[in-house]
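Below is one structure, written out as structure tokens; the observations come after it.
In this view, the complex is presented without one of its protein chains, the others remaining in place.
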Amino acid sequence: MAVADAAAAPALAGTDAAGRHRRWLRTLEVAVPSAVIVLVVAACFLGPLVLPVPPPVGGSVLESYLPSFSPGHWLGTDPNGNDILSRILHGGRSSLVVAVAVNLLGLLAGGTLGALSGYVGGAVDTVIMRVLDVLIAFPSLVLTLAVAQSLGASRTNTILALAFFSIPAFARISRAATLRLREQPFMAAARLCGTPGWRVLLRHVGPNITPQLITFGMLGMGIVMVIEGALSFLGLGIPPPAPSWGNMIAQGQQSLSATPMLVVWPCAALFVTVLAFNLLGETLRARWSGR
Amino acid sequence: MAPPTRPAGSAGSRPPAQGPGRVAHWTASPSLRLVGKRLLMAVPIVLGVSVLTFWVLDLIPGNAAQQLLGAEATPEQVAALSADLGLDRPAVVRYLDWLGGAVTGDLGTSLVSGQPVTPVIAERLAVTGELVALAFVASLGLAVPVALLAAYRPNRMFDRVSMLVSITGLSVANYVLALLLVLVFAVQLTMFPAIGFVPLSESVVGNLHAMVLPATAIAFPLFCFYTRFLRGDLVDQLQGEDYITTARAKGIGPWQVLLRHAFRNSSFGLITVVGLNLGTLLGGTVIVEQIFALPGMGQLMLQAINTRDATVVQACVVVFAVVAVLANLLADLLYAVLDPRIRYGSR
Partner (left out) sequence: MHEVSLLLAALLVLAGCGGGGGGGAGSAPAAPTGPPQRGGELTVLEDAAFAGSWPTGLDPATNTTGGANISMMYAIYGGLFQMRANDDGSNAEVVPHQAESYELLDEGRTVRITLREGLTFTDGTAFDAEAVAFNFRRAVDAPCTCSPTWPLAENGITTDGPRTVVLHFTRPFAAVINAFPVTNVNWIASPTALQEMGEEQFAITPVGAGPFTVVSNQLSSELVLERNPDYFEEGLPYLDRLTFQSIGGDQPAYQALLAGQAQAYEGLTTTPLLEQAQEGGRLNVTVQPATSPYVVQLNTAAAPFDDQRAREAIYAATNFQAISQGLFRGMYPVSQMFTGPGGLFHHETVEGYPPYDLERARQLVSELGGLTVNLGTLGSYVAEQVMTALQTQWQEAGITVHIESYELSTLVQEFNSGEWQAMLQTAGAWDPAAGVGVAFRFSSDSPFTGVHDPELDTLLQQAAASLDPAERDRLYLQAGEHIARNAYAPFGLAFAPANLATEGVYGPGLTTKIPPIVVNSPILWDEVWRVQE
């Protein structure tokens, strides 16, 4: 969210009350979402080690469907008697790991591909772009279903499938950024110095396009987490009884009107986390695009 | 999957390059050349997609016969039905068989029902098409005025609130929104139907009434995305571009500047994004269609994959691919029409 100054900024920006207020807001904009993300990550990865929560699977079926705020089960239990708070925390681990892995893989593979394509240009560029076009035009549903049904639904397969489909987007961003970069004088200078291509890519292109890729990755975090839920709806994604926010929502909604809290808690967790990533990504994008 | 972005060299941050000052002959028109080139490109893309799909589908265990007969079928029954359906022929033969028909416009007959695929696809496409169209109209129709108003007075109340709502809305999954809408508006308030589709031929009002909730579920995240995108672009224009400063210096009022100058440039980016979205959205409506029991393309493809109805899956995938390619092409064309620099072949 850009808090770019309105038309006429005062010449002595930063010394008056308005300037201080603006600086404080700018700090908050990064600090608050980051803090939320850190909190969520800490809760999910450290929480179960510190808090007295039962394990997320292996609950007694005689303790099923306990309501929220029951003794020993702060958020209640699911149909198999598993503690929901515990499942939210462990599920967060899964959802976060999947989101990070997908975006990291996509960034590395897609980013490299796009940068290569943009830098080298010519036939290589055309071929890569057309192949990516095919990938974009290919309904990902078919492939994801195919993977899930032939190789079995699992966390790894989910990550691979989603990463595969995030490559074109990262590649496009990376290519656009590389193309813009190519016109810059320092790039011409590097070439004139006789710097080999790979070195240019690594030491000049790379660091310069990384900020854009990272902000895109931030936005991608939220998107992947939501899509993982969508996959669980269709019976793909992380297979139960291992929890993930997505599959908790998908399972819970099958009896939504009778057991709304089974859906509300993971929805809330998902929403807060995705919102934090989106806000942070947006702020970074505004900052790093220089406005 | 990931949010679409503007392609390389999109509008905004560069001053117009020097180009030929006169109108080029129409046969040498770059935009027509562009269209021709892209149409030619579309063919191998669609072909590539169809081959890939067929191969992938073949890799999944099971076939239409097994899926139809269910868990209590003996292997002999499955083998007999497979032979009936022609599934024991090698993959290449089956694919070429289908391709031969598809090229002449006959998308084949469903392995499962024996009925011709083309009319079924036409029906389903109409439903999903209507859903997507309504969603786009609603989301764009709201996003443009909201973004304009927000960019008019950046960082004031309206801007902040609308950006907040946008980013919040984007953080809600569309299936969660769909479920919520049904619970509140269909079950509790019974203002709208919870499921079902009324064909336009039966009742226009009924049709629209039934489409309100599903279209909203799809339109809301789109609205949020477009609002943020457009507002961001407009503000970028208003603050960074020399031509804006010039316009203001000339005394042109702020609304004029916004609408006739900044928006005109920002619309390129928006159009491209919409085009990219459209292509991917057709398959993305599956869950919403499922929740509202709409007989659309997403559902058709899901059912076809689950029943291993290879012919129908092929046909659906080809339709999606063609739509995606055409949508992109349309966006690029509109882009060329609106941006004289591209039309006259500069840079």
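Letters A and B name the chains as they come in the text, with residue numbers starting at 1 for each one.
Rule of thumb we're sticking to: a residue touches a chain if its C-beta (ideal position, glycine included) is under 8 Å from a C-beta of that chain, and two chains touch if they have at least 3 such contacts.
It should be emphasised that the depicted structure is a prediction, and the values quoted were computed from it without experimental measurement.
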{"item": "Neighbouring displayed chains - absent chain, whole complex", "value": "A, B"}
{"item": "Hidden-chain contact residue, picked from the options B:V35, B:V51, B:L69 or B:L99", "value": "B:L69"}
{"item": "Omitted-chain contact residue, chosen from A:A17, A:L49 or A:A258", "value": "A:A258"}
{"item": "Residues belonging to subunit B that touch the chain removed from view", "value": "60-63, 65-75, 77, 80-81, 84, 110, 112-115, 123, 164-165, 168, 172, 180, 182-184, 186-188, 190, 193-196, 290-293, 295, 303, 307-309"}
{"item": "For subunit A, the residues touching the chain missing from this view", "value": "57-65, 79-81, 149, 152, 235, 239-241, 251, 253-261, 263-264, 267-268, 271-272, 275, 279"}
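Keep in mind that, in the parts below, only the chains that are shown with their structure count from here on.
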{"item": "Of all residues in subunit B, those that touch subunit A in their complex", "value": "1-10, 41, 44-46, 48-49, 52-53, 56-57, 59-62, 154-155, 160, 163, 167-168, 170-173, 175-176, 179, 183, 187, 228, 232, 235-236, 239-240, 279-280, 282-283, 286-287, 290, 298, 301-302, 305-306, 313, 316-317, 320-321, 324-325"}
{"item": "In the complex with subunit B, residue positions of subunit A that touch it", "value": "1-4, 6-7, 106, 118, 130, 133-134, 136-143, 145-146, 149-150, 162, 165-166, 169-170, 172-173, 175-176, 179-180, 216, 219-220, 222-223, 226-227, 229-230, 233-234, 249, 253, 256-257, 263, 267, 270-271, 274-275, 278-279, 282, 286, 289, 291"}
